[in-house]
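Note that one protein chain is taken out, while the other chains of the complex remain in position.
Order of writing sets the chain letters: A and B. Residues in each chain are counted from 1.
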Amino acid sequence: MRYEAPSTLDAAMALLAEEAGSARILAGGTDLLVQMHSGTAAPDLIVDIKKIDEMCSIVLENGRYRVGAAVTGMEIMEHDDFNAAWPGVVDGVQLIGSIQVRGRATVGGNLCNASPAADSVPAIVSAGAVASIMGPGGRRDVPVEDIGIGPGRTSIEKGEIVVSLLFPEKAASSSGAYLRFTPRTEMDIAVVGAGVHLTLDAGGTCTEAKLSLGAVAARILVVEEGAKALIGSKVDDATLEALAAAASAACSPIDDKRGTKEFRIDVAGVLARRAAGIAVERARKS
Amino acid sequence: MSVSLSYEDKALNVIGTRPIRPDGVDRVTGRARFGADINLPGQIYGRVLRSPHAHAHIKSIDISKAAALPGVKAIVTSDDFDEMPTEYIAVGEMIVNFRDLTRNVIAREKVLYDGHPVVAVAATSDAIARRAVKLIDVEYEILPHVIDVVKAMAPDAPLLHEDQFTQGVEPTPEKPSNIAKRMMFEIGNLDAGFAKADHVVERVYTTKPVHQGYIEPHSSIASYSEDGTVELWTATQGHFVIRAQCARLLNMEISKIKVIATELGGGFGGKNNVYLEPLVIVLSKKCNRPVKMTMSREEEFRATGPGAGGRILVKIGCTKDGKITAADFQIDLQAGAYAGAPLPQATMSAFTRYDIENVRVVGHDVTVNRPKVAAYRAPGAPNAAFGVEGAIDELARAISLDPVDFRLKNAAKEGSKTYYGVTFGPIGFVKTLERVKAHPHYSAPLGPNQGRGVGTGFWFNIGFDTTTSLNVNEDGTITLTIGTVEVAGGGRASLAMMVAEEFGVDAGKVHVSTGDTSQLGFNFVTAGSRGTFAGGIVAVMASRQAIETLKERAAMTWDVAADEVVWEDGHARPASANVGDFEPLSIGDIAKVSNKTGGPISGHAELNVQGAGPGFGAQIVDVEVDRETGRVQVIRHTVIQDAGKAIHPAYVEGQFQGGAVQGIGWALNEEYIYGEDGRLQNPGFLDYRVPVASDVPHIDTEIVEVPNPNHPYGVRGVGEVPIVPPTPAIANAIHDAIGVRFYDLPMSPPKVLKAMKDNGTA
Partner (left out) sequence: MARQHVTMTVNGDEADFLCETDQTLLSALRDELQLTGTKEGCGTGDCGACSVMLDGRLVCSCLTLAVEVEGKEVETIEGMAQGENLHPLQTKFLEHAALQCGICTPGFLIAARALLEKSPDPTESEVRYWLAGNLCRCTGYHKIVEAVLDAAAEMRGH
């Protein structure tokens, strides 16, 4: 296995494009090394992108946060301003693994590993993040919900790298929240994850909303019916019940060692409702 | 020399205090050497090829490609091991059959579980060893498998062993069976007893196999010398038993094997048995290089010995005043691939906390296509208690009697005779129950969705073969060499404290080290909570022997008779003023001239220690249930248990707390999950969910002390009882919170949510 640590994007893309065998990008390594340990990944080439500056920084671009794909979970948790603007995203990030894992794991890696149960993905989906991808064909921008297409599979082409995630400009009276269900308090893979982001107008009516669910289908879901239930409402109890119903209805989960179908359907509704409750409280104060 | 080891109630200086353990600094600095930390010059690395099938005939094994790989130095298969006859011996608290043991070390005709070892290789690097394993071709004929204990007991179940006929049944069956053994205890008249009952509870419970979860994987290094001797470093709870098993399996003389027990990173019963040791010895013999092998976490789950799961049937009847009139129990325990589930322990602990006239207890030891079970902290008792303590709670509530009062009405006491024939000496069950009622936890208010449950536990505790050697150094310090491996933490501290108490010196003057098998006589595995009890008895015996010698030497120095010298406060003193006006002599004073008075001063003891004091405990657990998700959180937990005498209270508390948290994991989330194909789906700490720090509250403890009359300081083993009460206590607490009873473990969120929905209480 060869290891390269290029310091520019161009060099990284060239390495990936030229590799005849299998190549994997190394960001935090918290998924890749586990896969190598179990034998499910045995790449011929590892391209470590942590020396590429633009992938490792959080910058404000015309009032919008651009988070490098290789920024670690802990760095995001420690960024006070980003926390204030996007607490729902931080909710998701701070549930990935343990403190040790968050010291290395990255949002880009979490996204590109494409586990349907990834913790930060429903949060960044509901926040409306857009992935900036560089490849042989140039640059393209893709909403993050279109990256994961199935368990472990993405829409990223060979030779492409997700460079950063661009978050929208944060509107007034808008905020988000992410909740997940795990049997233990920490350290588990999400059995259900729900990310909600919403915006209120001056009168407290919801004008924009997005609900995203994890671990209840083969990929992260965007629940349009959930958003519709919220938009135009004052996010009262009846709305939250409707939201919960929409969330449960949208699931097509599996039975596996982490949870049953029935359980996931029920809890998806519960978490969507609770996450929306937190989001609306935060939005009212923001 | 005849020494009384009976309990003496006297003022104590060292025992009961909390000195820093003598072997602690090495552990907090990373200096302590655990199994995988040992490296020998020239060592090479071993790996095992394991079965991917739950049940299959081995048709052929082709190792040629692996043997040809550069760097591969040795390969072993079952051809390198002798066939073993059926021969049963005790290991820890379980029984082992050598015919099965050799097959569990390396498969012979068949593989019987996913993970069963088939071939072992040793190569100059771990990477080459792994590659070599992949190059080995094994042809299997897959057979139908069975992993459920009830299905395995059916007459038409896939059969694991053609030559296994149920023992304990008259007449011996003609048809082989997966039921290896049946046991029964019966006293009184069950039917008459139930006829007298005003209330009867009859339930079926199930529990899943769980793993001890020690953080240190098994690790061994063997260095086989051309003269036929071998040095073996290994992570084990009992190096003398490992030596004995290797000698038998490999047809070697015991004296040719030297086993060094490395510092142990957790055992809980799971490190009583050989897994890697015979393999590394034979690999080393074949290539004349030291061979090191460490299990991966996945191998630990697939191929070591979990605690048994099974089915439990309980029927208990009581009068309207709460007196139990009859108790009927059956447990069907999974043994895994080879017979040897903890059947005696489960059956003998089921009702032992209570005085009941009419009892029947039946148990079955059932082979299934899973890894062969090993002991896990009070093996069999948690399974039995989950059933019995749950039924007791139901009965108490049926007659509106406080569950602790119910137990007090029926509690075993000194003089109670168990249904298996033993009469109890002084025991602490009643006192423990009274302390539960008096504890502030028991009467603290509960909030919404919160509930409280109580569970109780019992363990026999054991003594058995223990040998120790004590040497008085020239400067008056003392070295105690022990052969009972420290598994608990605080064991060496406790022994040092007992020796210090005997001699009348500070604990810091006593150094304890673990000898290898060449340095001491036989010591049984550290199991049955025997470390401090039995280790303490021989340490006290050795101390008293050495003190007699010190007195004799003082007498020699003073030219008086030996019986005119007493030992007090760390010094030899004249017995009275009439003997003479002599300055007291310290240990150091006597030791530094010992070569002039006869030679070095020591003591030693070798004893099959008897008289272990049974342990009783109770736990109070509060839970909060999230009614919308089924998640159960333990919010308060108190352990009250009789320790006889807590030599070092902090380490007794530590046993209470550690066992309680293992019980919480067992109750709520831990289980082996198998697929339809009989393969283990969760062989790792991600999906085998042991409690993390944020899952559990503080575990409050109260140490009850009803001295064991058979130990000089009253010690009873404490390590195993704490894992027995949590599963029923938590089930009872959940019922108290949401009105739903659980009869199956673990009580994980999907099950709790479904039960609430089915019962209309979600």
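By definition in this document, a residue touches a chain if its C-beta (ideal position, glycine included) is under 8 Å from a C-beta of that chain, and two chains touch if they have at least 3 such contacts.
Worth saying up front: this structure is predicted, and the values here are computed from it rather than measured.
**Student:** Just to confirm, in the complete assembly, which displayed chains does the hidden chain contact?
**Tutor:** If we consider the entire complex, the absent chain touches A, B.
**Student:** For the chain not shown, which residue from B:266, B:403, B:515 or B:528 touches it across the whole complex?
**Tutor:** The single option touching the absent chain is B:266.
**Student:** Please pick, from B:49, B:696 or B:738, the residue that touches the omitted chain in the full complex.
**Tutor:** B:696
**Student:** Touching the left-out chain: which of A:8, A:100 or A:252?
**Tutor:** Considering all chains, including the one not shown, the answer is A:100.
**Student:** In the full complex, which residues of subunit B touch the absent chain?
**Tutor:** So the residues of subunit B touching the unseen chain are 18, 20-21, 24-25, 27-34, 36-37, 39, 127, 212-217, 263-268, 294, 296-297, 487-490, 648, 650-651, 653-654, 657-662, 684-686, 690-694, 696, 698-699.
**Student:** Kindly note down the residues of subunit A that lie in touch with the hidden chain.
**Tutor:** These residues touch the chain not displayed: 1-3, 5, 26, 28-30, 33-34, 36-38, 46, 48, 50, 72, 74, 97-101, 103-104, 185-187.
Just so it is clear, only the chains that are shown with their structure count from here on.
**Student:** Counting only Cα atoms for the centres, state how far subunit A is from subunit B in Å.
**Tutor:** That pair's centroid distance is 44 Å.
**Student:** Inside the complex, what are the residues of subunit B that reach subunit A?
**Tutor:** Within the complex, subunit B touches subunit A at residues 298, 628-631, 633, 668-669, 673, 681-682, 686-687, 689, 691-692, 694-695, 748-750, 753-754, 757.
**Student:** For a test of understanding, state which residues of subunit A touch subunit B in their complex under the given definition.
**Tutor:** Within the complex, subunit A contacts subunit B at residues 38, 181, 183-189, 191, 257-260, 262-263, 266-267, 270.
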